[in-house]
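Shown below is the structure under consideration.
Rather than the whole complex, this shows some of its chains in their spots.
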Amino acid sequence: MTFTVRVEAQPFDVAREHARLSALGPGVGAVVLFTGQVRDEPLLLDHYPGMAERQIAARLAEACARWPLLGATIIHRFGPLAVGEGIVLVGTASAHRAAAFESASFLMDWLKTSAPFWKKAAGGWVEARASDELAAARWLETQEQLR
Amino acid sequence: MAVRLLYFAWVRERIGVADEEVPLEGPLPLAALVERLRARTPGHAHALGEPARLRAAINQEFADWNAEVHPGDEVALFPPVTGG
C-alpha cells in the first residue's frame, strides 16, 4: 500500500502515477485517476505551504477509513499554469471499482473546499462556488449509506 | 510574546505583506485579533473588513471566529479556498 501526497510547482506525469497505482499488487482490480486541468484561461495558483499538505493528508486518511484502498496519490500544483495544464491529480487503487470511484470523488470534493489553494485569473481572484460546498457536504449525509 | 500572521490571495494583496508578527500577551478570540489587525493600516481595514468573506486557520487547521489564539500560534487569514 502506498499513499502519496505532493504539493509542487512542476507538471505531473499521468502515465507514471497510473502505472504506480496499477502495480501495487495482484489485489488491485480498479484504478481511478482524476485530473483537473486549466480551462479557458491561464491561472496563477496561490497556496499555503504546510497547511496544503496537511489538509490533503487528512482527507486521504478519511478516505482510507471509509474505503478499502490499496493505494492513493494526490498531487496539487501551484504557481502559474497555462490552459490545458494539469492542476490536480487524484488517483485511487482498490480491488473493486466502487471503492476506487467513490474515494476519488470524495477526495476531489473535499480538496475543493478544504485544501488551501486560491486561483487567480486575468479578471482577478476566482470566487468560491456554493456548489462545491454542497458537493463536499453530501459525503457527510451519505457517510452511513456508503459503508 | 507574539503571533505569526499569514495572508493569502487577495487578503495578502490588500494588506501588502504576506506575513507579519503582532504582539499577543495572552489568549484572545480570533474575532478580537482580527478586530485589532483591522486598525493597523488602511490595507488591513480593506482586507479584513468583511469577516463573512474570510476564512481562518490556527496552526494550519481551519478555525472559526470564536476559536482562541494563543501566543506562539500561526494564524492565517484568506478567502474561501478555490483549488482543485
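Letters are used for the chains, namely A and B, taken in the order the chains are written, and counting of residues starts over at 1 for each.
Simple rule for what comes next: a residue touches a chain if its C-beta (ideal position, glycine included) is under 8 Å from a C-beta of that chain, and two chains touch if they have at least 3 such contacts.
Since the model is a prediction, treat every value here as computed from it, not as a measurement.
Here the complex as a whole is made of A x2, B x2, with one representative copy of each chain displayed.
Going forward, only the chains that are shown with their structure count from here on.
Centroids of subunit A and subunit B (each the mean of its C-alpha atoms) stand 27 Å apart.
Only residues 6, 8-10, 12, 57, 60-62, 76, 78-84 of subunit B touch subunit A when the two sit together in their complex. By the touch rule above, subunit A contacts subunit B in their complex via residues 36, 45-48, 50-51, 54-55, 76, 87-88, 108, 111-120, 124-128, 132.
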